[in-house]
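All protein chains of the complex are present and in place, except for one that has been dropped.
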Amino acid sequence: MGSADQPETVASSFWNDTGRSGITSWIFSTDHKRIGLLYFYTVLSFFLIAVSLGVLLRIELMAPGRTIMGPQTYNAMFTVHGVVMIFLFIIPGFPGAFGNLIMPIQIGAQDVSFPRLNLFSWWLYIFGAAIIITSLFTGGGPPDTGWTFYVPFSERTTTNVSLAVFGVFVVGFSSILTGVNFVTTIHRLRAQGMTWGRLPLFVWSIYATAWVQILATPILGITLALIIAERLLGTGLFDPARGGDPLMYQHLFWIYSHPAVYIMILPAMGVISDVIPVFSRKPIFGYKMIAFSSLAIAAAGSLVWGHHMFTSGMSDTAILVFSFLTFVVAIPSAIKVFNWVSTLYRGSISLEAPMLFALSFLLLFSIGGLTGLILGAAATDIHVHDTQFVVGHFHYVIFGGAGFAFFSAMHYWLPKFYGRRYAEKPAVVAWALMFIGFNITYFSMMVLGMKGMPRRYYDYLPEFTALNLTSTIGSWILVSGLILMLVNLFRGLLKGEPVGDNPWGGATLEWSIPSPPPTENFVEEPVVTHGPYDFSGSGIP
Amino acid sequence: MSEQHHIISYGKLISVWLGLLFLTALTVWVSRLDIGVGHVWGSLAIASVKAGLVITFFMHMRYEGRLLRWLLFFALAVLAIFIGFTFFDVLYR
Amino acid sequence: MYPNLLTTNQAVDPVFMFIFGACLVLLLGITATMLVFVFRYHRSRAPEPTSQSSGNIWLEITWIVLPSILVLAMFYYGWAGYLSLRNVPKNALPVTATARMWSWSFTYANGKTSSKLYVPVGKPILVNLVSLDVLHGFYLPAFRVKRDVVPGMKNHAWFVATKPGSYDLFCSQYCGVGHSAMITSVEALPEPQFAAWLAQSASMAEHPGKELLEKHGCLGCHSLDGSPKIGPTLKGIWGRKVTVMTGGVERSTIVDEPYLRKSLLEPNADVVKGFPPIMPPFGKVLKEDEINQIISFLRSNGVEQSPLDGKKLAREKGCLGCHSLDGSVGAGPTFKGLYNKQVTVMQNGTRLTVTADDAYLSESIRQPKAKIVEGFQPIMPPYPDLKDDEITALVEFIEAVK
Partner (left out) sequence: MSQPQHKDYAGAKLGMWLFLFTELFLFGGLFLLYATYLARYPQDFARAGKGMHIVFGTINTVILITSSLTAAMAVTAIQRNDRRRVLYLLGGTILCAAIFLFNKYLEWSSEIGRGIYPNSPRLAAGPPGESVFFSLYYLTVGLHGLHVLVGATLLSVVAWRVKKGIIHAGDYVLLENGSLYWHLVDIIWIFIFPLYYLLL
């Protein structure tokens, strides 16, 4: 980042009207927009690192036996891939980057409630990330436990688990503080007239997410602290030889980590709920239901953690309860999908890049979510648990869902902050490549899982060769799309055509202020008089 | 500052303190009784009353708006569910 | 054979069909609707929106209620199918599966062990799952069966093979470097063949060590049945904790190979408390291999044993999970050509080169952490229950892998 990326032609904006300059004007800034961009670039860097690891994983799996790395390297690599993707990219990604950039503007505020705490969160995140990175090169080498850190293996392996886990702990603390900050902001700093019924749906989803961050993350914190205690002090709480129970670890881990998947998807759903109406020029269908279902997902989603443990030896009663509740969470997601599709009806649809990503989100998330139902049903999960099917499922929801929504948000909102935009044609080509590559890569994995190939397998039996090769080739198409997309996007942001205040014709508050916005966002405090998707009142052509 | 602040008198705080001391004595006394598993629930009940007193008076919850009370209730309920649901496994294994 | 038997496949597959079917319909429906809308209301065809509708309460109720019913049906079938997976048929044949990093071993009721799971066709098998170290997963894709193998926990699974054949058996729960190599198979045999396989166990000869005890008169002073004689009984002597007088000082020690050897060669160096120092030294009488045989007999507590097969042992104990026989590098160094090779090892932080002779190899097995081969992690587990002759057999086996 730094001032090098700063668009030169803009007059007075948050890029240049602060007292300080240079790098310190960024890393010590308390302006939510600067912090948002800090998050955005750090998160994106980690994404690129982890994505490269993902591609290496695929190359290794291209053929049976050793292809480019040994088993220990492979195991470390998928662990680091998972940890970085989950804890350094997707969980901090939406709230940290777009939550910070957009949410305060959308509610008509000048900043978040605790701007200094906000900066502190970012620093904690960087600090935690640095620890995780350090853990890869020190001690016994990168952790090889999988991102789930299951005991007893994580207590025995000689790799550098303690340090990595500590890094994740710190990042979790950062996530908690962000959540506290956002809930307070949304309660306290809404502009005049910005009633709860007029909150943009992205804000609603950030609100629901923030609650999950507050209530679930501490459990992760204590769980990780326990791993460290087990390793360093030998407390034996999960060690069967000393009265412990390894399944209790799994409970604690998933009490956080299932709700965490909603930290990943809820803001993504918020983005989609904002993008689809704008590109259809039509109010969102069933605003209340969508807002409410975000809360419902957050609430019900906290009660289903046991569905990751169907084969673990958990009691059958628990399986009954958790399987049932898993199906209950699917309902609010279904509501959203139906409402989004209905929004298209009799609109005026323009297929620009943000919309293409949003529509493909609908498809990919549906596939991912529906395969989630297979996993939620007790009988079928037994067969596909811990296979490539699960890997397929979560890449569909995380990458196809949250990831594509992230790309949609990048195309939709970044021009606001740079005042310039990307070129449309390459963006569409990149989208098409990614969409095709994505499906080839991950659909093959799901088929592999159905055929019985377990996950976290460095090597496999010859019968799985063809599909693995297909999947690997798909990942290359995906790579080319991603590279094209990023190059085009950032070229555009720096050198592209200038955009006006409201390039897409949006009705939410961020489109009523200049691009790029001034530091204080609103020159005078806004008074909100209409809903977020009321396109008739906003004076759009 | 626009909001009204309730001031709690020293007298009231001290009586709450005395109440807490009394409950502490009570819970120690109860723990000497021979009532089996009743201890678990008995001492937890007393502890909850004590925590309630601290929250209501020392932490001014009594004088806060509805929002905070609801949020507190909500958070406690979620924690109870986290612990309670784990027992679907632990109890029936 | 068991016409009414519900197999695990029959319990699971229809649930797959139902949920997949429903999902496919939904997915196609949603995709088609979306595409039609996108096409029909594209800005080129619909320059202005023709509706500003922002909701319809009846529509919304419909798509809350219908999916709810649908998912409840899915839940119900899923649960019902799962119950059959948990309902072990009464006549099931019990087998214990022992998982360790990174190999399986299966023990049958008659004590026979095997590294593949042999089962009779058509008969339900109840697999009791035991883990010696970390979590593993017992996974039979062909039978839709999976259960984690958790240390300290009694998990089980059941299945029935309806056709003879060989089926994959995977470790599904991540367990470290050898996870993906922790593969074996289910061998479903027709009932009579299975019975024959199960009954077949190497015929056992009288242990040579016992003959030696008789021959040299040991049994005059020592009993084999626990009754006291002039000397301590030899029953259960191996691993026993004894109090001995060494040069007039009392100390306690564990009976192991060096101790027994010393007891035969210099019986009066360590005298078991409460017994007179009258046993003669046997150093001149017994040959080295005779001593070994006696020790091996005592070690086995008088139970007769078949001669050991190092290769089988290496497979059963899981050595081959980490050590290859073909020269490829796994979690541990390959066994191929290892014997008498020069190996660079780290011992307490110092680097040294040693020759992989008998002594080195047996130390490597007994105390894996003592010398760590350069370039490998110190992950090899100790095998406290490996007996000396088993170690000898393993070393001999390694010697043979050229």
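Per-chain residue numbering starts at 1, and chain names A, B and C are given in the order in which the chains are listed.
Simple rule for what comes next: contacts are C-beta pairs under 8 Å (C-beta built on N, C-alpha and C of every residue); 3 or more make two chains touch, one makes a residue touch a chain.
Only a predicted model underlies this, so the values are computations on that prediction, with no experimental measurement involved.
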{"item": "Contact list for the unshown chain, restricted to visible chains", "value": "A, B"}
{"item": "Touch with the omitted chain, as defined above, among A:61, A:80, A:171 or A:219", "value": "A:219"}
{"item": "Sole contact to the chain not displayed, among A:229, A:351 or A:499", "value": "A:229"}
{"item": "Positions on chain B contacted by the hidden chain, ascending", "value": "1, 3, 5, 7-10, 13-14, 16-17, 20-21, 24, 27-28, 30-31, 36-37, 39-40, 43-44, 46-47, 50-51, 54-55, 57-60, 64-65, 67-68, 71-72, 75-76, 79, 82-83, 86-87, 90-91"}
{"item": "Missing-partner contacts on chain A, residue numbers", "value": "110-111, 113-114, 117, 176-177, 179-181, 183-184, 187-189, 214-219, 221-223, 225-226, 229, 233-237, 242-245, 248, 251-252, 255, 519-520, 523"}
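Note that only the chains that are shown with their structure count from here on.
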{"item": "Whole-Å gap between the CA centroids of chain A and chain C", "value": "40"}
{"item": "Chain centre separation (chain A, chain B; CA means) in Å", "value": "37"}
{"item": "Two or more partner chains touched - positions in chain A", "value": "247, 313, 316"}
{"item": "Touch list for chain B against partner chain A, complex", "value": "67, 75, 78, 81-82, 85-86, 88-93"}
{"item": "Parts of chain C lying in touch with chain A, wherever the complex brings them together", "value": "11-12, 15-16, 19-20, 23, 26-27, 30-31, 33-34, 37-38, 41-43, 46-56, 59-60, 63-64, 67-68, 71-72, 74-75, 77-86, 133-135, 137, 139, 141-142, 144-148, 150-153, 155, 168, 170-181, 183, 328-331, 377-379"}
{"item": "Of all residues in chain A, those that touch chain C in their complex", "value": "66, 70-72, 75, 140, 144-146, 150, 152-153, 156-158, 240-241, 245-247, 280-289, 310-313, 316, 319-320, 323-324, 327-328, 330-331, 334-335, 337-339, 341-342, 344-351, 359, 362-363, 366-367, 370-371, 373-374, 376-383, 385-387, 451-452, 454-461, 533, 535-536"}
